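Below is one structure, written out as structure tokens; comments come after it.
Complex shown without one protein chain; remaining protein chains in place.
Up next is subunit A:
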């Protein structure tokens, strides 16, 4: 007996004579196991997901591996550059269907992440938020030179950074703009990030030294920019000494810098003045709360 036309067997014989309740009766002599008592009927339902041989892509060859890592390195560098906009205004919810009908619906997807849409339970400022990268919503066009003759005239003001940022946006002093080359020179795999201690010491110091140098040079130019990494580090350190639960972390931080006397912390230890510090963290609401 089977419900509706679901089973292939139900419809046979005199089947199809439905009663009022929707059940179908099968004449008792029409089923095969009635005629042949030896017949063993396999009444199991067919498997919904039978084993399927999923095709597997072959492993990466050496060349492919190189190509992919070059691509990934390029992407990293690009994300590090001034023209990349990190901000995602589209909160992706993959449980919902992504199909859209018309431009209006597409447009509605974007601009979802704003102050009004933050999750109130997760949006409480925490200490760790200090360390998250500040997101950029618009590309930083004024930091680098452009070959303006190859841009349409209506974009020229934008390229100069004079594009209606309102009075709030700080005008950078116009010095000679330079094209920055990315400092990321190699793509670190997970293993490299975690495993080799020795390498980290060697090149890490150098990197730090380079960072310090960058900060020094910028200081000499008289630029006071809150985004400079060196200052942020100082800030972190100053703050960290007050943070009880992060004491251990900070100890390690100190240990690291104790190996050599040339690094950001050491350099700025005496130099740090309060004004600077305020400026560095002033813009960040989270910082104030934490304090």
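FYI, a contact is a pair of C-beta atoms (placed from the backbone, for glycine too) under 8 Å apart; a residue touches a chain by one contact, two chains touch by 3 or more; residues count from 1.
As a working rule, contacts and distances are computed from a predicted model.
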Chain left out of the displayed complex - its UniProt protein name, from "Cullin family profile domain-containing protein", "Ubiquitin-like domain-containing protein", "DNA-directed RNA polymerase III subunit RPC3" or "U3 small nucleolar RNA-associated protein 14": "DNA-directed RNA polymerase III subunit RPC3"
Residues of subunit A in contact with the chain not shown: 57, 60, 63-75, 77-79, 81, 83-90, 92, 94, 103, 106-107, 110, 128, 130-133, 137-139, 141, 144-147, 149-155, 158-159, 163-165, 178-182, 185-186, 189-191, 193-195, 197, 200, 202-207, 209-210, 213-214, 217, 229, 232, 236, 249, 252, 256, 260-262
